[in-house]
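Only a single protein chain was left out; the remaining protein chains are all shown in position.
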């Protein structure tokens, strides 16, 4: 970390600041330029409150050199983290497919889809029981009934399940859930993240609609600081000015996050674009970008279409996508081997 | 609401959709163009799930004509809502000043600042007890102790208090708090909003960092749908590509929100820019834009500066700002009278 | 196009507007709802000035239903446009590689890179002679000398060349250039676009840093309206709040643009991320997304590294990327065939 000192500061003020920094176990290199005194800090600055330093009277600006996340940082943990949930595994170099409906609607629906996506190659089942909706007048999900139905589908198929928590008060319902999903709108619900840090099961953490990668990793850090290191990062589209697509899927986040962090990265191609026609190309693109898994919405009977999401694939379309992504995955792998 | 039907749709499909819409108490006008059939809906569409309609097989697109918010909509409630909290009032045409420190640090600190800002014209006291922080390693606030200190300051000065709730589990601590603040990161914490809808005290709802005005009003709608109509909207800066300022204060949101809604609108000039030097000009600008109140960070002893936020004014600077905004407020009012 | 009439409008005003619209060869369907009169327009609205209509006194809002671009629209031209330039072809279903240095630095440099990228599979040579630079103090390119060097490299290798025009006054220098590139900052330089519409050679049109896909297609429309239908669209990253990457490569634009338009789409993975480490994964991702070509920066001697762009690959790295993208391209194609 580098601290730029204001020109007009007195020597005693600078010395007081240096003492204070040294108390935080930091070595301070002083560099006095013609225009400005600069302090270079050496040591673990991740526990230093950068806003606090920036607010000090004699400080003009603070430039971070090291990333503020530590447990999630690949620099301090070079090996990939492999997350295991039920029989499924994410981050071991294979491509994990997580599939299922937007919302759980009935036991019959979720079990039928679970069997179907399993047959197509999915190794985890997703489905929403608690649904965050912009409008209070929209369907809010089946709640605990939805979770019970997911557990039935798990029993029938053996697929571990991923479902979203919306509030701490729901946590007791997630005892038998394999992976707890934190939605984009809750990515900075710090009270929730802290409590999930005390759980001992994987957390699928979706990137907030307008969160930077650094903020995503800092939210992962909240969970990991509590002792739970099983965090899966999920890119699901960010908010931009473009409006032909609902959000802009930021696929450069995939190699970037994998470079910055050792945590596995999955992509949700369904929510990001909001259009089922784009799920296939964006799934293939995500695999090209080096993703560890895909989380894809699949719905049941399209003839009875009233509740299908505009971003959901039919089961047949999912089967095709599953096959196509595997072909691309193999090609990406073959390309890597040529390199070595 | 206007529904564009896909070209290739069959007549019976269109008729099924029309029947379904009519069951929702909507009149449907069919307009058959050369390129496209269009359905125009007349009636209360605010309770219709637009995503559901958009997802239907034969629907190409849905264009909303009426706003999706209803209780918050000025069209259905032309008079300004006036919110009363303790002795203070927001939205009655006067300019309300809410001031106080970023975080409550001690009883002494909060009481001293409370007295000082009251003397300068503030009619409400703000102060953070629970602090949402990007890093798990940063100071997280004094929690329930902080709330107790705020209540002491309230007792000593008579100023009603505004403070932020971060999670439903903290709600019991807010019994004597006058206005509950929902922070930008929680603007779409729908579980929290629903519960606040059952409270009978004012909610200060901050706009999310990347939330549209429509989403802000839909979040107000969540609270109002529960029966609590005392919502204060707060613009506090949105996330853009610009990085000389921390966020971009969207002052056009002020007249726009007041046109769309009857709820009072306040501006937070401290958090939006992240620079104390900009608090004064942005406060004056907000008054020019027609705001109902300002919520401003004020800190205590600048000599003992380690914990001052970079966005906080000293008490002396706040006094000056309070005087300057009053002058501008009077001028804006005089300008209005000339008009009539 | 749908026109929402303000509630308080008088009947004669509405009738005057309808007459005016009919003079523009449009049929007008009037739908009188309880809250609002709505006019539905049938006919070719692409030549109607939507801002003009929106500004009319009695108009509350205008909602477009058809896209405002016409020549570029796939609806009116379902077949893919194939652009031929020198011996190279873009948009015929194959994957076209365009490669070369950021800036032309010397005849030796450009000829060496040209031979190298040709050997690796590139079929077009890129290189900047006129460089748009944010700072007036940065290197601005070799200008007409640079173009002459590119032409030498073309002669030596047979590769057609792509290079950027910055101003109309440079047009005479582009007589022997095969493809004229319009940079992101000039995407809405309408005077330039109009003149390029009178040329009879392909234009590679880069998406502006904050331009929507619709604006990109409208800029293509400017060129096509002049009679030049050989436009190649190029996605090169958009400006967002994220700053770990220089820009955010919007790969969902690839399938979206190909759905909206018949024009070929290429991706520039070098400029978008600003990091050479991300060129490979983003190239593979672009191929997964269905791109017609890639335009990649390649530099020469890395030992003598002072002028290498941070986003450039070495010639060896380019060779590997070229091989890897071909493998992924074949897999994407195989996946398509399985589908049929």
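Labels for the chains are A, B and C, by order of writing; each one numbers its residues from 1.
Just so we're on the same page, a residue touches a chain if its C-beta (ideal position, glycine included) is under 8 Å from a C-beta of that chain, and two chains touch if they have at least 3 such contacts.
The model shown is predicted, which means the values in this text are computed figures rather than measured ones.
The omitted chain makes contact with just one of the residues C:218, C:231, C:298 or C:324: C:218.
Among B:92, B:176 or B:242, only B:242 touches the chain left out of the display. If you put the hidden chain back, the residue from B:170, B:273, B:300 or B:315 that touches it is B:273. In the full complex, chain C makes contact with the omitted chain through residues 20, 46-52, 54-57, 68, 132-140, 166-169, 185-186, 188-192, 194, 209-210, 215, 218, 221-222, 225, 239, 302, 305-310, 312.
As for the chain not pictured, it touches chain A at residues 2, 4, 27, 29, 31, 33-36, 38, 40, 42-43, 61, 63, 65-66, 210, 239-241, 243.
In the full complex, chain B makes contact with the omitted chain through residues 210, 212-214, 238, 240-245, 248-256, 259-260, 272-273, 277-278, 281-290, 320, 323-324, 327-328, 330-332, 334-336, 338-339.
Definition applied: only the chains that are shown with their structure count from here on.
Set against the C-alpha centre of chain A, every other chain centre is closer than that of C. Here the spacing of chain A and chain C, counted between their Cα centres, is 31 Å. Residues of chain B in contact with at least two other chains: 210, 239.
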